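I have a structure here, written as structure tokens, and I will follow up with some questions on it.
Only one protein chain is missing; all other protein chains are in place.
On to chain A.
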Amino acid sequence: MTERKRLSNSQISSQSKRPSSSFVAQEEDEDAMLTQPSTSQVQKGLEKLSPAQVDQKTAEVVQYILVKDQKKVPIRRADLVKNIVKDYRTVYPEIIKRASRIFEQVFGLKLVEIDPKNHLYILVNNLDTPPSNPSPVEHPSNPKTGLLFVILGVIFMKGGVVRDKLVWNILKKLRVDSGLKHDEFGDVRKLVTDEFVRQRYLEYNRVAHTEPVEYEFRWGQRADMEVSKAKILEFMAELHDQDPRSWTQQYKEANPTHTSSQASSSSHR
């Protein structure tokens, strides 16, 4: 399990390999009802239903995902099928296709499948982020974003992995003690190792062969999709009053010449 995760994180180039290897696992895990129907099956299913019925189901799926996204915990395909799609599962691929179109065209969001093995979906903002920050006061900010920036930033600058002690150490310097209750974040340790992990912003794994036990943090799948490494580096450079290019390694990773990682695509706009 950790092996796989490590692969997926450190080697972006191996991403193309992932779906094929996980297909085998998918067939083992999931009941027959969830296996992807073939295109001909979808066609047959669509013939039996009226367009209005399919539209109605699509609207239900869109609403379900929107409401579920409030907690930012990825949505499982199994839940989606069980609670909403139900008898329409033969035309599931068509419904999800239409739903993602609605998200893109109506809401400016993008529906992304982040885990091909467990079929998890997240919503990502598909609109261009404003170049700098023109609206400093208007909308309320979520302090957790700041905390996430610190942790993700450190992981990124440290080459993708950091020991948990380093994170607690930095947070302590920022007056956020992982052992105490924080005014803004409450139980910080729980927020970081549980909520952020469930939301897939972070991966939190035990380091093998350590005595006493140590843990390490990596970027989670949501962070890969949502967070722009180039923007992080830009902010880092601003903080340090330094040229982002001086961190050669990180600069290369954040601005790859070939567009392989999705996170970096935003920086090209």
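Keep in mind that, in the parts below, contacts are C-beta pairs under 8 Å (C-beta built on N, C-alpha and C of every residue); 3 or more make two chains touch, one makes a residue touch a chain; residues count from 1.
We take it that contacts and distances are computed from a predicted model.
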Among "UV-stimulated scaffold protein A C-terminal domain-containing protein", "Non-structural maintenance of chromosomes element 4", "Trafficking protein particle complex subunit" or "Coatomer subunit alpha", UniProt-listed name of the chain not shown: "Non-structural maintenance of chromosomes element 4"
Among A:V54, A:A78, A:I102 or A:V150, residue touching the chain not depicted: A:V150
Among A:L80, A:L123 or A:L202, residue touching the chain not depicted: A:L123
Option from A:V54, A:A78, A:I102 or A:I170 whose C-beta touches the chain left out: A:I170
Selected residue (touches chain absent from view) among A:D55, A:D69, A:D115 or A:D187: A:D69
Sites on chain A contacted by the missing partner chain, in the whole complex: 66-67, 69-70, 72, 109, 122-126, 129-130, 132-133, 136, 141-150, 153-154, 157-159, 165-166, 169-170, 173-175, 177, 180, 183-185, 225-228, 231-232, 235-236, 239-240, 242, 245-251, 266
